[in-house]
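Omission of a single protein chain aside, the complex is shown with its protein chains in their original locations.
Naming follows writing order (A and B), and every chain is counted from residue 1.
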Amino acid sequence: MPPADNDRQITPFPGDLWTQPPITVPARSTATEEVQRIRTPAALHYRYNPGIAPTVFLRELAQKRIVGGVCPTSGEVYVPPRGMSPKFGVPTSGTVEVGPKASITAFCVVHIGFGVNAPPVPFVSALILPDGASVSLYGLIQEIPYDEVRTGMRVEPVWVDDDQLSTSFENIKWWRPIDEPDTDPALLKGHM
Amino acid sequence: MTERVAVIGVGQTKHAAIRGDVSLPGLLREAVYRALADAHLTMADIDAVVVGKAPDFFEGIMMPEGYLAEALGCVGKPLFRVHTAGSVGGSTAIVAASHIEAGVHERVLTVGWEQQSCSEAMWALSFQIPFQQQLVAGAGGYFAPFINEYVRRSGAPEDIGILVALKDRLNGLKNPYAHLHEPDITYESVRDSFMLWEPIRYSETCPSSDGAIAMVLGNESAAAQAEASSGVPPAWIHGTAMRSEPSVAMGRDQISPLASQECAAAVYAQAGITDPRGQIDVVEMYVPFSWYEPMWLETLGFADEGEGWKMTESGATQMSGDLPVNCSGGVLCTNPIGASGMLRFGEAAMQIRGQAGDHQVDGARTALGHAYGGAAQFFAMWVVGAAKP
Partner (left out) sequence: MRDVAIVSSAQTAHRRSVDELNEVELIQPVIAAALAGAGVSIGDIDFVCSGSSDYLAGQAFSFVMTLDAVGAWPPIVESHVEMDAAWALYEAWIKIQTGHADSALIFGYSKASPGDLPRVLSRQLDPYYQAPLWPDAVAYAGLQGRAMLDAGIITERDMAEIAHRNRMAAEANPNAQVTGSLSVDDLLAQPYLSDPIRRHDCPPISDGGVAVVLAAGDLARSWSSRPAWIRGIDHRIDGHQIGARDLTVAPSIATAAAKAGVSGRFDIAEVHAPFSFQEPIITSALGLSDDVMVNPSGGALAANPMMAAGLIRLAEVAARISDGSADRGVAHATGGHCLQQNLVCVLEGAS
């Protein structure tokens, strides 16, 4: 006679090194069932280090300043700073403040957000080139109907309230249009 | 002296959203057994195995090739694992070919796979890393601005993407292995599908797939033996190239990346191709979002800058056109990320060998396989042909 369901004994490891989670599947079943999947919860914890260049960037961002890293060979300014000049593989030689005014180099209208911080759809996600920078960073465009956004449009950052500033990209809530003539899109090629 | 290299066996799985009927080793062996059977070989005949796949977070197994050593028939043999982001399927095939070209091995098995149902692929692609900017628009929102710039610069009509998606999905119906089979798809159904990131609609995006592809590569004598056994001619590798550029750099243009242009120029030079549109019979190109077809047509030298969309619109890239693109259905039908690049390379080889069944381009003698990844920064390409180089 086969053993009754759920009568399997599991000996815990000594010293409570590992305990068996509750078993919900019978030890033996006369109606065999193909096992298609096993669910293995897995969690790993990491403590990330930003590194020197991102640290400088985020600390400046907490002061409502956007900075870029300067390539010592070409003078190009990388935002956010990466510590390296990506074209030459050499450390950047310090930072300069860029913006806050900027131009939109490319954008799209998003109809499906991702993550808890996504604004209501539809919204505009854009590549934004702060004045003085050589490459763009991503940002949201708000305070303008989404179908009026255009490449070359001039924008400025909208910051969180001073008491909410922290060392994080979230200091910039979004970018809004400013009353200046558009930048010629032809000048923005290569700066995306 | 370096060796000539040929594709002498190709095998792939039936790709699907969830391949719940096989374990991870089972998924690979389905492709591997088909490739070995195609080459009339067994695992014992293989000298080395070169595998590639995308980030290990997709399956939750760190460096899974170690676990797969037995399943790949690799115990006591060399096993090599490539990881070059989205282009990995392509670069893996190139690394495998170079083992033979260098004269180190005679027969190499190469496998690309992904079992994306094991985890949440969107999460694995873009989980929040501290101190880095979170893209609330998701992966598609990262690429869509560049696509919009292409539309703006080229003045392309706004339905070019719809034409690509329709073509690739209809082609996929002719490929029994493809993941998405949508017999009811129409221009209207694509146009009316949910708009995700303008101009990309739901029906214009790649799926998330479980799947694998394997190829057996051989040197000249192995190719002769395989052809004698199987009656199927080899697809000779006429050229291979890989290029990379930084993700962010002034002067970069993700619409027509310099790395893509230079990679294409290098592979064409090796393969003796001076007129790509005239000399290449069929293309398998990595198109995960519809608009990449016209963009890549330009950067691969098939159309002038700003003109790629005209090739799509005219029907030139249909199977009946003069440059069929993605007869297999491409990435828009099937996207196990680690395999997708190798699927392009493998489907190109299948066209040369006359193995593409209902999606065969008659008389194809020269084919281009193309893969890319990262922020349009990693490129891997090969040209395969019927003629021995």
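What we mean here is this: a contact is a pair of C-beta atoms (placed from the backbone, for glycine too) under 8 Å apart; a residue touches a chain by one contact, two chains touch by 3 or more.
Since the model is a prediction, treat every value here as computed from it, not as a measurement.
Q: With respect to the chain omitted from the figure, which of B:35, B:93 or B:124 is a touching residue?
A: For the chain that is not drawn, the touching residue is B:124.
Q: Using the document's definition of touch, tell me which of A:50, A:72, A:100 or A:119 contacts the absent chain.
A: The one listed residue touching the chain not shown is A:50.
Q: Out of B:16, B:226 or B:249, which is the one that touches the chain we can't see?
A: B:249
Q: Among B:109, B:200 or B:259, which residue is in touch with the absent chain?
A: Touches the omitted chain: B:259.
Q: For chain A, which positions touch the chain that isn't shown here?
A: So the residues of chain A touching the unseen chain are 18, 38, 40, 42, 44-54, 82-91.
Q: Spell out the interface residues on chain B facing the chain that's missing from view.
A: Interface residues of chain B facing the absent chain: 2, 23-24, 55-57, 59-64, 66-70, 74-85, 91, 95, 98-99, 101-104, 124-125, 127, 129, 241-247, 249, 251, 257-259, 262-263, 374-375, 377-378.
In this section, only the chains that are shown with their structure count from here on.
Q: So what's the Cα centroid distance for chain A and chain B, whole Å?
A: Once rounded, the distance between the two centres reads 28 Å.
Q: Would you mind writing out the residues of chain B in touch with chain A in their complex?
A: 20-21, 60, 122, 126, 128-138, 141-142, 144-149, 152, 194-198, 246-254
Q: Write out the stretch or stretches of chain A touching chain B in their complex.
A: 36-37, 40, 42, 48, 50, 54, 58, 74, 76, 78, 80, 82, 86-87, 105-115, 117-119, 125-127, 134-135, 137-138, 140, 151, 169, 185, 189-192
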